[in-house]
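Note sheet for the following structure.
Only one protein chain is missing; all other protein chains are in place.
Per-chain numbering from 1; labels A, B, C, D, E, F and G assigned in written order.
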Amino acid sequence: MEKIYSRASGIFEGAVSGFCPGCMHSTICKIVTQVIDELNMTDHTCFIQGVGCCGLSITYLDMDTISAPHGRACAIASAFKRCAPETLVFTYQGDGDLASIGLAETISAANRGENFTVIFVNNGTYGMTGGQMAPTTLVGTKTTTSPYGRDPGEHGYPIHMCELLSQLSAPAYIARVTCADVPNVRKAKAAVKKAFEYQLAGKGFSFVEFVTNCPTNWGMSPLETLDYVRDTVLNEFPLGEFRAK
Amino acid sequence: MEKIYSRASGIFEGAVSGFCPGCMHSTICKIVTQVIDELNMTDHTCFIQGVGCCGLSITYLDMDTISAPHGRACAIASAFKRCAPETLVFTYQGDGDLASIGLAETISAANRGENFTVIFVNNGTYGMTGGQMAPTTLVGTKTTTSPYGRDPGEHGYPIHMCELLSQLSAPAYIARVTCADVPNVRKAKAAVKKAFEYQLAGKGFSFVEFVTNCPTNWGMSPLETLDYVRDTVLNEFPLGEFRAK
Amino acid sequence: MAEKIFMKGCEAVSESAIRAGCRFFAGYPITPQNEVPEYFARRMPSVKGVFIQGESEVASANMVYGAAASGVRCMTSSSSCGISLKSEAISFMAGARLPVVLANFQRGGPGIGTIQPAQQDYNQATKASGNGGFRMLVLSPSDLQEAVDMTYRAFDLADKYQNPVMLLLDGFTGAMMEPVILPEAKTDEELDAIRATKTYATTGKKGGKQHKVICGPGLDTRVSQEEMNRRDAKMYEGWETDEIDYEEFLIDDAELILTAYGITGRIAKSAVKLLRAEGYKVGLIRPRTIYPFSKVAFDNLDYGKIRGILSAEMAIPEQFSTDVKTAVCGRTKVETALSSGGNILDRGYIIEQAKKLYGDK
Amino acid sequence: MAEKIFMKGCEAVSESAIRAGCRFFAGYPITPQNEVPEYFARRMPSVKGVFIQGESEVASANMVYGAAASGVRCMTSSSSCGISLKSEAISFMAGARLPVVLANFQRGGPGIGTIQPAQQDYNQATKASGNGGFRMLVLSPSDLQEAVDMTYRAFDLADKYQNPVMLLLDGFTGAMMEPVILPEAKTDEELDAIRATKTYATTGKKGGKQHKVICGPGLDTRVSQEEMNRRDAKMYEGWETDEIDYEEFLIDDAELILTAYGITGRIAKSAVKLLRAEGYKVGLIRPRTIYPFSKVAFDNLDYGKIRGILSAEMAIPEQFSTDVKTAVCGRTKVETALSSGGNILDRGYIIEQAKKLYGDK
Amino acid sequence: MEKSIIVAGFGGQGVMVIGQLFSYTACETTDKYVTFFPSYGAEQRGGTANCYVVISDEPVGAPKVEKVDYLVVLNEPSMQRFKDAVLPGGTLFINSTIVKNVPDRDDINIVHVDAGNIAQELGNPKCMNLVMAGAVIGESEILPADNVLQTAFKKLGAKRPEMNPINEKAFNRGLAIGKAAKKQ
Amino acid sequence: MEKSIIVAGFGGQGVMVIGQLFSYTACETTDKYVTFFPSYGAEQRGGTANCYVVISDEPVGAPKVEKVDYLVVLNEPSMQRFKDAVLPGGTLFINSTIVKNVPDRDDINIVHVDAGNIAQELGNPKCMNLVMAGAVIGESEILPADNVLQTAFKKLGAKRPEMNPINEKAFNRGLAIGKAAKKQ
Amino acid sequence: MAKGKVEIYSEACKSCRYCVITCPKNVLGTTEAVNQKGYQYVVALRPEDCIGCAMCATICPDGVITVYREGA
Partner (left out) sequence: MAKGKVEIYSEACKSCRYCVITCPKNVLGTTEAVNQKGYQYVVALRPEDCIGCAMCATICPDGVITVYREGA
């Protein structure tokens, strides 16, 4: 029989990820490394980690990496890619990292049309620090810093990064995907591939938002999170390609 | 004969502004103080200055004021207004301040729907520091930091704050105006009034973008800038009300 | 007497702040102080206070700048790299002479460091929490009762001097639990009275003749930067006589002095007890105010009978110990017991080093 | 010998950096150093270098972090409050041990201060440019030729130690013009060779066995934070013997020592000349490396014949002068001549203070 | 008298609950001084978690010490990490359901508690930690067993009173094991 | 020998050009040391601007000094600010077209230059600064007049060569006034 | 008699000439006279033509012009 599905070489041999059970961070690591393998770029990649659970990839992904200060991955990637244009560069950032503290860096890099790829993990919370409210948290959701639920009057509404970035002229590729079921995992992988291909073709800024889960801080079992993502979160964050120049 | 037009009490008696000849910063100070007078709020206002030529208002506007660190006016205003809800609060910020270094603070405050008003002065450059490229600089324009002209491939395209903020749900009022001729000055004043009225009614975030000039750093005579604004800049930045909840 | 409550450091500090009248808190998540913003998020509504989760540390610090400008008692907290991000705003608040309380629950460093406790920000806290050469009173507690009491006092000090005050804690103090007795909560009337004294608050001229301006030196055209710098320098000088606070323990007959602050201070103190039990004549100097430095404590020592000083801290290279050496100025030998990287200093190691320096009993 | 060129400080520093091989610059406008990014914007295309105007100081500093991670020589500059904003990234770069050159053209403070020159960031530069207790070599030139030479050298030092190096200048030095002789430009071949030595650059494993990780202590699981802190502490210690640099001028028979650094250093030097002309036996100690501190220069003095030391700086309260006092440790009287707020120290005032301290000739 | 304890295991095993149970009991029902210090890894789940408790007649000097009187080990990695942390004369409590590697030391008392299985047996795997807590109290007598149980009712029962009976059973099972293992 | 100069006026009056003209000339055509320091207010236009030039046989110690040998004043506010900055024995050059308040000092040489009107007369109000520069050189002789003129051609003529003749005229008009005002 | 009247605070005028080109009645202009800051300030050259429409004052950035109108 032939091997038709396996881990990619970008994951350390035999490694066990530090992510929680059922966390789609793991799925993202898996498909991103698969795409990079398919593009034969594992040895020519540098990924720039935001601060958050994505930082757990430091012991999981066997590729060159830079650990960015919280929120600044897009600034680092902008400079790095310009100084090392042959390297495939992507940032890997959570919603706290990218859409809160790093909002200016994200939008500014997108607006300059920097030629790298952003992998954005929208799990609606600050996972690593224990479940605080993120800009993407759904209205009504109780978190440790919105203990009475996210209230539009006090906290406003969830921020939609794909839609926001689509207002800019420079970005080349913008898509929102999820990993909540098999067809979507496949679409997500295709989107990542397209984003990297855009980068390799020098088209400029590419951005893939993953609508994901955080079983631990959502206080749900992994299986429950799949339903919640599909039934509730996706209503707020519709999937699709927003830009493909 | 009756007095039908004069300075408002929010300007120091007999003051001469520090702005350059023909600079619309002066016009903005004039109409904002007029509106505040009309609302009887001159004694109950605090304005929060960004860093830039708007800072010259410190010796021009006779109202309580806070000088913010560069880019952070919206963060300061968010907290100040929540702690002093009876005070009319507005920020006064340039495009370097609001759309570059302060981008995260601006968008985040807008997204939370904070109940204050932003007066945004888009002159397409860093005026006070001598004419560097701003995020709003038009494509092709030569500035001291884009000496070969703003190049979309390197610098991206001008950022459109009204359009960007209109992607968010919380903001209550968003408009773009100019002071390049009499009808527009009148419309601008009406927009400022509406924004302040929204604030006084507790409706949340209001935002008035002024498309302005910088004769000094554009290297034009004041009169030339009026034509340039009307004939060129407004093509990039169309006027209008983007949101009026 | 009030009941003792078993509380976590972060929460004890937060509750004490609220009882001191803190009615505005802005912060951003960062371990090991997440429980501070989380506590304020839960508690503020019940005291009609405002909690905002800032979009970043930069924004949070500026929010506190805004809140202080309105005249309310306010606070922000963070940890190490988060404090770096606040440093511009801290400098602005010191320049504008605004009373705010800042807390740093230190973690390792440089950079993001570990989430484990450390005392690696001593120099930053006491020498330069931002540009421009301003100073702040910096208090550092050794146990949670002291943390609670200092937090409460920090608000008064901030108002007294109209200047930021920093609490320098560490991840250990924030995360540990210990019984504390909480101070009494200020009443709304008391707080209104305090707010009323803040005539600089820019809440509108309200018929006042002069518009109020909150800004640092260099912008206010009514007074020159140099004048403001000199005025501030004078205030800082006053602290040297008025605000230095330290604990002396078994100093009188001591031949060896242990010195340490913060969490390390309590460990050093218990080391002193154990050493005494073994017959070593050791004593302790434990600064509670760490800026200004407790030079006077070292000046008061009788160097005739002292064999040496052992300075202990969780910082590599040393920071606090350099100030100790400066204060001692060669009058006796100063050695160090250091750790970093989340290893809180082991008492056994301190005792070992102390014995080495002590020599024969 | 190369021709002398009349250049503005900001531009002389920028051109020297480019000649040293700087191929990436990110910066953000702030007076009085706008001419630095502006110069790079003009010049970089011609050397195939990259200039980015960052969206902020925070972003600019992080861009330099990214550029350094790619192995190119790189630089950022700012002024005072802008440096505060960079402090988190600076701490990260020191933690990750990346070679970058930082320039601070100091202005007044605290906060935004004036746009006029000052030396109010001495403590920040030499004691804590961010959290975590890291150190950097800090060089401070007194004239533009020294600025040019130090800039050139800073890139070598950064690479030698794989650590950030800071140039501490001031608004005066940035804005003034003076003739300079520029160093020779490094060739592309030389620069390629330098880049090739940077095996830590994360430009892809390229068949290498180990993936490369750029991060600070606490994240790299292969080595503990304490080990990294100890390793760095050792490097810092080495600087004390290898990298201290200062000028002594007419010290041998001096009965009064003037000491100052940076722009104040040259003023003090000319004050020494004028005082000598009047028959006062005065000498000068002028630190060029200001971290580590030139303690050795003060240890070498013959205190038997010295009446006192006058320390001059543009900072109120004093900063550099405190280090001078610490170094002198009571061996003679140390007095200060201070200014701030854009008033560069008047030579006349220094001379007056010197005469007062000198007493009868 | 000062007694120190480390409890170590995976996040999710109830490590902190054991430590807090002892701490609250000491604070609220005795005159003793007490400190509690929790320590987590970077990972939210599956990472390691441990805590330090010191109970003393005097103010506690060092809330975290390298060597302790009592070590409670809930999983294999914790055993590797802490096995040398028990002072001679001290006691090591092992969740023997999943910890198989036992250090070869005869200067300490080693108490094997089949806590995982006992909890399973009682119908709730989560109460494994109460079995361990009981064992510690049974052997060490650092706190009155009854006080600890009352604290458990107060703190754990507050949110989930229906758990009180099973928690009590778990605690008592452990207590008996601890008592039996006491060195005479 | 060390000579110091302040030039002060509004932004836009060409203050810096005067200072730079002297500085470049000193650097490029003599063996002297020279420093130039510009100083602006916060305002881009209408604010004050001034610069300091020091020309010396030795390395320049203080590039900015409180009292100078030569003061060039182009507008009223600058006169107010700097009128005491001239050393006894020094010279004050006044753009008398717009500066009317003249200090009452007899320890200095005061040279009135109707520079604004002369420039107007020559057909370009902008060359007022060259008239003033000429006057300074004429009176002070700190630099060879010819060298200064050559520098003007090189630096100002580079972008606008058509201005050379008028600049030369302006400079020479000033030079003559300066020479005539020399104290014997 | 003129229907309107303008009062010009000439020290605040910066000679941008916005009012000059805006006045529908060509009332305004500059002379040789300069103010303290050196600007050729605006004056009402033909005050008699003023209709008090306030367009000049509306466009004037610096609030230099106060306008009066008959029976407004």
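By definition in this document, a residue touches a chain if its C-beta (ideal position, glycine included) is under 8 Å from a C-beta of that chain, and two chains touch if they have at least 3 such contacts.
What you see is a predicted model; the values in this text were computed from it and never measured.
Colleague: List the neighbours, among the chains on screen, of the chain that has been left out.
Modeller: If we consider the entire complex, the absent chain touches A, E.
Colleague: Please pick, from E:10, E:24 or E:82, the residue that touches the omitted chain in the full complex.
Modeller: In the full complex, the listed residue that touches the missing chain is E:10.
Colleague: Going by the touch rule given at the top, which residues of chain A touch the chain that is not shown?
Modeller: Residues touching the hidden chain, for chain A, are 1-7, 11, 14-17, 19-27, 30, 179, 181-182, 185-186, 215, 222-223, 226.
Colleague: For chain E, which residues reach the chain that was dropped from this view?
Modeller: Chain E touches the missing chain through residues 10, 46, 75-76, 98.
Going forward, only the chains that are shown with their structure count from here on.
Colleague: If you average the Cα atoms of chain E and of chain G to get two centres, how far apart are those centres in Å?
Modeller: 87
Colleague: For chain B and chain D, let me know how many angstrom lie between their CA-based centres, rounded off.
Modeller: The separation of the two C-alpha centroids amounts to 38 Å.
Colleague: Give the residues of chain B that touch two or more other chains, as numbers and ranges in rising order.
Modeller: Within chain B, residues 19-21, 55, 67, 69, 100-101, 103-104, 108, 112, 128, 130, 135 contact more than one other chain.
Colleague: For chain G, what residues touch not just one other chain but two or more?
Modeller: Answer for chain G, listing residues that touch two or more other chains: 14, 37, 39.
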